[in-house]
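Structure, as structure tokens:
In this view, the complex is presented without one of its protein chains, the others remaining in place.
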């Protein structure tokens, strides 16, 4: 079965069923809709920060997609809820680097924890976007929420759409 | 100089300068405009039949083009003026067959006379249309004049445009 | 109906055919490659690759421009290719227009009609002028290529887009068509063979119905011309479109067929060199078909390659190609129907279909199904196959499609269905199924 188990690690198959964070978030500070043009799958992710605006208080998402995309959103939720905004940014960068590695190198387990299970996805160019979908949405929410918090402490949710990646850029 | 002299026979170079029939014909029974899309050259040929409607009384043409096209119109005029309509149709068919021969076979000198000088043109696919230009116009005039004569003896000139040849058909 | 019982003539010599395709001799993830995505794009035999290369090394030059010996050679090869393709589909040479692909071919008609409605093309383009009150009819099963151009035409002209509905299995018949086509209908566009269900449309019946209302008929022949003998004149359609890359030919070239008098009257949407008779700074006059549509430098070597692909198919004999695919289609339907928890889209056994099978595995996303097959060396297509409305109608977002061609073996089909049978277990999906 070649190295298919490198792609579909137990943790991924497991998260794809548990779907932590599945469901719309009430009163998000920001929410973002992201679409994977290859398959048409979509996700809408909502983010709420704590009162100080420096910590992720809650994440919720609604969407439909392949096991990789669902597991990724689930793992993301587990990882970022309760984390500092600055740390979440590191997580996003680390996750993206891992997914762009095309299977090379060793992922940073200290930073990414369980999410290193997604390292195997980086070898499958057509699936990288699946794993990144929720992370791109999270990044957009973070930018919007922080901008809004800076502009006027606690504004209504801004809905943004991140600008398109380059064609050869999967995420 | 390879066989360029097979293309530019003396008779052709000579006719291209003499241009028999050059000039608009007064009171034509039919007149036809023909264009060579490859080069943009054009010819307008006019035809007058005699009172009986069975003989070509006069031909006149105006146009601009390469030596082959001008010589061909000139040779055509010499050949057809005074001939029976039926014979002119034979001439047209014979000339066309010769031009489509791609250099093969022997042209029918009894029928075509001097016009066999154009046999060499048939080897140059991109020039066949040059030699045919005035002949296609003549054929269209003949059809129009005969149709008009049949419909109502001596009607004013009909101006026609022959339908387009197939793309690979040079004439 | 069993696989063997359908053979009526000498079958294709698969072993000999496969030797012509270097691509197919490859491995995929440690298995011999089973290429089951010919419905998206077919592979090319060496004969086609060699023909294009020989042309490029010895005969390549501008065509229909200038008058040199080289131009004569290239122009002759280019127009001979057109004549070859014309003969293959029952058309006259002037009825074959080179486009970029089938999508472009359909757009040439839709954009030309929009130009006509915007006032271009003179009186002869009247037949193409639409406006409010007029109706354009498609089906709910169309490929986006045969849907969006008509949506845009409707938006630009004020005409209304209507559609022939499909049944729950994604197919339709002449009764569905008759419920929509009527006196307001000016154009009917539909696929000869569906790229999702494999459904074969009742072309001549629809043509008769449409022509009774003086509506034009546009046939999307992408999934028919490569797979079965096709004669557009006999079918009676007004326009048709297909792509070279789905029939062993090169990318970068498609074909628009149109009845000559219609093509001569259709305004050319894309304009430029080689399409004109006289150009002034103010206006341009256009040549008749096909040149009026072939703006700019043509896909010359691609036309030569396509002609070689046609000759290859003619040597195989399109009747035998069709029989081969009828057998594979029956095998697909038969085998897929036996797999628990797998839903086959389209008609079941006993109904003719193109040699393709789109399946849904409830509980497993199509991209995961495809990934699993891929790991077994089986290349299939996953997604909506450019037919989102049809998938939505079927309650699906994406399916997994296997599609066959002249080089596809029954063994490859069986590898596909065998692996498909393992999918649910791999992804831990159990229980009752569709």
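Going in written order, the chains are labelled A, B and C, and every chain counts its residues from 1.
By our rule, a contact is a pair of C-beta atoms (placed from the backbone, for glycine too) under 8 Å apart; a residue touches a chain by one contact, two chains touch by 3 or more.
Model, not experiment: these values are computed from the prediction.
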item	value
Visible chains that the absent chain touches, using the contact criterion stated earlier	A, B, C
Selected from C:75, C:103 or C:224 as touching the chain missing from the view	C:103
Candidate in contact with the missing chain, chosen from C:243, C:291, C:358 or C:408	C:243
Residue of A:35, A:111 or A:146 touching the missing chain in the full complex	A:35
Selected from C:14, C:316, C:386 or C:410 as touching the chain missing from the view	C:386
Absent chain, residues of subunit C that touch it	22-23, 26, 28-29, 35, 37, 40-41, 43-44, 49, 53, 56-58, 60-62, 65-70, 100-104, 106-107, 111, 114-115, 118-120, 140, 143-145, 147-149, 151-152, 155-156, 161, 163, 243, 245, 250-254, 269-276, 278-284, 295-302, 367, 370-371, 374, 379-383, 386, 388-389, 392
Interface residues of subunit B (partner: the chain not displayed)	1-4, 7-8, 13, 17, 38-41, 64-68, 124, 127, 130
Subunit A residues that touch the omitted chain in the full complex	35, 37-40, 124-127, 163-164, 166-168
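The definition used in the following text is that only the chains that are shown with their structure count from here on.
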item	value
For subunit A paired with subunit B, centre-to-centre distance based on mean C-alpha positions, whole Å	77
Centre-of-Cα separation between subunit C and subunit A, whole angstrom	38
Centre-of-Cα separation between subunit C and subunit B, whole angstrom	44
